[in-house]
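A single structure is presented below for examination.
Every protein chain but one is kept in place in this view of the complex.
Naming follows writing order (A and B), and every chain is counted from residue 1.
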Amino acid sequence: MTVVNALVQGILLGGLFALFACGLSLMFGVMDVINLAHGDVAVAAVYLAVVLIPASHIPAIWIFVLVVPVFMVGGYILQRLLIQQSLDSGAITTLLVTFGLSVVLENGLLEAFTANSQSLNIGSLVSGSFQISNQIYIPYLSLIILGAALVALTALEIFLARSRTGRMVRALADDRETAQLMGANYRHLFGVAAGLAFGTVALAGLALGMYTSVSPTTGPSYLLYGFAAVVIGGLGSLWGTLAGGMVLGVASTLGALVDPDFGSMLPYLVFLAVLAFRPRGLFPKKAAL
Amino acid sequence: MSSLLEVRDLTVCHGQLEAVRGVNLSVTSGEVLGIIGANGAGKSTLLRTIAGLHRPSAGNIVFDGVDITRMPPDRRVSAGIVLVPEGRRLFGSLNVEENLLVGCYRARTGPWTMDRVFGLFPWMVTRRRQPASQLSGGEQQAVAISRALLANPRLLMLDEPSLGLAPLPLQRIYAVLPELVSSGLGVLLVEQDVRHAMRVAARVECLLEGRQTLAGAPADLDFQQIEAAYFGIARSNGS
Partner (left out) sequence: MTTGTLTAGSATAGAGGRVPVITRSRRPATWEATVGVAGVVVLVLMPFLTSQGFNNDLVNLFILVAVATMWNALAGYAGLVSVGQQMYIGVGAYGVLVGAQHGLEPFATVPVAIAVGAVLALPCSWLVFRLSGAYFAIATWVLAEVAVLFVERFSSLGGGTGAPVPGLDGIGPSALLNYTYWLALGTAVLSVAAVYLLLRSRLGLVLTAVRDNEIGARSLGARVGAAKRAVYVLAAAGCAAAGAVIAISQLDVEPGNVFNVQWTAYMIFAVLIGGLGTIEGPVIGSVVFIVLQQSLAQYNAWYLIILGGVAMAMAIWARRGLWGLFAAKVPVSFFPVGYYVHMDDGTSARRKPTRFWPWTVRAPAK
């Protein structure tokens, strides 16, 4: 029966992974950039929250109202000032620059906050759980995180599908030149995509900080999980990313039934298997004309 | 009549290759200028440079009296220059309606609205939610042109609209052109197929290896002249 519980926990965990993944998916789909510092940005969001919570007297569960917009603006600026430069410079430069950014960010956090882990104290209000049956329980926090992921994904989906800017972002992802011919200022729209990516990953980081504790070097694991979710779900589909996240989550919890290390390893093995045999993922959507 | 577009001594390089060499032309409102020439003559490069996708190495482009040589492509759309690129290039993950709406992104004020487009091509109404990738060549061309029109351009540029199109849809596309120019739109039409260009254009220019080899009204040019200019046979005066 613990297997069923592990399945349930894994599905809930999928929401968290999907939150990490959707920003990666957006930046990769629109501008062909994998931000290797993606996970570290999430961790930085937690540290910013740790600083802001006492200063602003906002309870931890609401701190995202401050942190997420800061990161959205920061993401836009970083894209236009740094990442665009490396995009203009060459194909492999961007990977190297975002890797450098990851190292700088991690060591900066290490210098400022030491290597001790941090978490966001959300109080006892949300630390209980539903009891569904003898062996299956659903923690309130996991449900909230999954809910937040669904809200974020839906909002992103609506933005992309219905809004004028979102539609042009999708057009840009399909064909940058023709989008320019239709009046797209691609540098600005890349900035918008990056801003959205940083905003969602900041939210993911805050969720992670409430769920467990983070330290300056926690970031890369979640970059890898996020990318894995994108690949497994298939590039171009936000809901595929959620499915990918859930596959990873289940692999993580089922693996942990064997032992904790295997719980960390199994998602990676699933990812490598998908890369080897079905690299386009489960629900690939990118179509070329 | 003052010209809408003036291209002066334009030279464009692709790496070490000079794709366009010292081209001079002008387009006025309400006329169709046809540009003909073989593959690789520089016609597409010329249009794309006017649209802003390439930087010329020499020469300038003046639109409505304003020098736009250094203007980025998105601002040229606001100024009123829109290119329908070669091969249609619809956005594959968007449906018909969304492709049209992208045309409205940076639209100027003007007569073209979604309703007017649907009036021009009624079949789009029932198929507006269809993915663009599922349309036939002629239908894609109709959507591509409509998408451009929705931006309410003053100069519409068409890069080989006949490419890959069957005769019937092609006819329908060309039938639309007179209506467009009657409203004052200037049209720059690039075609490999000379007959189509000659039928609709008020004037034609011929390009060969980036240089202009012939210019004039279709009625004034005979077949031998065009053939010589197109293929570069018997070049006198060493062009």
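The criterion applied here is as follows: contacts are C-beta pairs under 8 Å (C-beta built on N, C-alpha and C of every residue); 3 or more make two chains touch, one makes a residue touch a chain.
Because the structure is a prediction, the values reported are computed rather than measured.
A.B. asks: Can you list the shown chains that the absent chain is in touch with?
C.D. replies: A
A.B. asks: Specify the residue from the set A:F159, A:W239, A:Y268 or A:F283 that touches the hidden chain.
C.D. replies: Touching the chain that is not displayed is residue A:Y268.
A.B. asks: Among A:S86, A:Q118, A:T218 or A:S252, choose the residue that contacts the chain missing from this document, as touch is defined above.
C.D. replies: If we include the chain that is not displayed, A:S86 is the one touching it.
A.B. asks: Even though one chain is hidden, which residues of chain A still touch it in the full complex?
C.D. replies: Considering the whole complex, chain A reaches the absent chain at 28, 34, 36, 82, 85-86, 89-93, 95-97, 99-101, 103-104, 107-108, 110-111, 220-221, 224, 227-228, 231, 261-262, 264-265, 268-269, 271-272, 275-276, 279.
By our rule, only the chains that are shown with their structure count from here on.
A.B. asks: Averaged over CA atoms, how far is the centre of chain A from the centre of chain B? Could you give it in whole Å?
C.D. replies: Spacing between the chain centres: roughly 43 Å.
A.B. asks: For chain B, which residues are in contact with chain A within the complex?
C.D. replies: That would be residues 51-53, 72-74, 77-78, 82-83, 85, 88-94, 98, 101-106, 131-133, 147, 151 of chain B.
A.B. asks: Show which residues of chain A lie in contact with chain B when the two form their complex.
C.D. replies: Listed in rising order, the residues are 164, 167-168, 170-171, 173-175, 177-186, 236, 285-289.
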